[in-house]
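Quick notes on the structure that follows.
Complex shown without one protein chain; remaining protein chains in place.
And now, chain A:
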Amino acid sequence: MGIQTSDKPLLERVKESEQDKFMQASVAKAQDAQHIKREDSRALLGNWEQWRELGEQIRQRALKYLPDYLEQFSDNVEKNGGDVFFAATEKDAVDYIEKIVKETGAKRIVKSKSMVTTEIDLDKRLLAMNKGLQLMETDLAEFILQEDDWDEPTHIVFPTLHKNRDQVREIFMKLGYEGDNDPMHLARFARKFLREYFLQADLGITGCNFAVADNGMINLVTNEGNADLTMAIPKTQIVVMGMERIVPTMNDAEILDNMLCRSAVGQKLTSYVTFEKGQVAGETDGPEHFHVVIVDNNRSRALGSEFQSILQCIRCGACMNVCPVYRHIGGHGYGSIYPGPLGAVLSPILGGYQAFQELPYASSLCGACTEVCPVKIPLHKLLIEHRRIITDQRHMQHGLNNLMMEAIGIGTGFPWLFRTAVRFGHLGLKPLASKGEVHAENFIKPEGSVKGGPGLVGGWADVRDLPLPPKNKDSFRQWFAKHKANQPQPGDQKANQ
């Protein structure tokens, strides 16, 4: 599917999300549950803020010397007997993987969860190129999405957050499931179903949580163990990773794994945290052929730019789990496989402003994402930075709202203009105001409130009442001037008597 999952306007996607009451309830429940689990698991570490600083430093160092670390990593993979391919674009990556599939004559592929393979649309492209090829997603959630005619993920850690157990049961019934909607029964069915595929697989494709530069190892973090089977059974393994997944050393990986598991799922560690480097001589498990595909796909646009810090991301999804916008519009609301605050920053970089120019505005800039990020990415500031580029550099904002914003810019720059606004605010908005009952006491005035208007005024008033500004004589400035005039002044003879 590539990065973009929908070409509908944001407003339309938002309205669709609001119709999906199950999704909204499910996201809210998950956010609230994760809130407790995440904070509890982080508290066990102690000094979380210091851990964040350490995490940030590790990621910043990896990015600062990225070319060197990538070279070191790649040399070490080759030393370990593997092959490395640097893919500049998604096409390069898919072509290379396709070539390996052809060369090995692989017919049955198993895959473990990987966002970057979704980003480059690997599954569908491989299936389109090779008729008769069998390809199975083995992460439970990704498996459900695949069997639901490649439905789109709505979260980078919980891809099926939008589906309930009845929907999953229906999907599984197409595969021969006859049981009830008990998650344990459903998971047991998937486990048995997928086991057959693992045993027959001749090629495994995995993602990569971290790539360790100084020993060429791949670090995978899962709860289901499917990634371990994907790398242990097939003769050939292809690892696909974004070029920024690098960490310098095993020590760094250990620190980041600790933070990743707590931030992503609120666990001290997930059930499986694995390091691998292909088959070790004398062992029977592990792939004989080990390939690593390192994908750029526009990541280098961020490198060296004001957006470099977004490459620090360790894909924990915590920013989605705290985002009040994500809470309501869900993953599909963003129209990108990378949703939430991370997606609103990353999607325009990877996929361009034309496709994703609305996303940086889908945020109230509340800063919950920045606060929770384990590697201290200033996400809300990067959203403002995108808005600046869209507005000041690319001039992509037009129409009445743009004019109004420019007018506010002028009105907040010249004191006399603002004083005029204070003076005439009441009269100016009066034509738009209507009388009504006062429910919000000490706020809405009996003389009326604004309930509609053009542009941004209408945007506000579509949702909420705006009190008619006070008459000039009742403004704070007028009160203060009178108040001050009545105060005894130092040296004032009368006041001193």
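We adopt the following convention: contacts are C-beta pairs under 8 Å (C-beta built on N, C-alpha and C of every residue); 3 or more make two chains touch, one makes a residue touch a chain; residues count from 1.
As a convention for this text, contacts and distances are computed from a predicted model.
One chain of this complex is left out of the view, and of "Penicillin-binding protein 2", "Acetolactate synthase", "NAD(P)/FAD-dependent oxidoreductase" or "(S)-2-hydroxy-acid oxidase", the protein name its UniProt record gives is "(S)-2-hydroxy-acid oxidase".
When the missing chain is restored to the complex, the residue among A:Phe22, A:Trp150 or A:Trp479 that touches it is A:Trp479. In the full complex, chain A contacts the hidden chain through residues 10-11, 14-15, 18, 32, 35, 322, 324-325, 327-329, 361-368, 370-371, 384, 386-392, 397, 401, 405-406, 408-415, 418-419, 421-422, 425, 436-444, 449, 451, 456-457, 459-460, 462-467, 469-470, 474-477, 479-480, 483-484.
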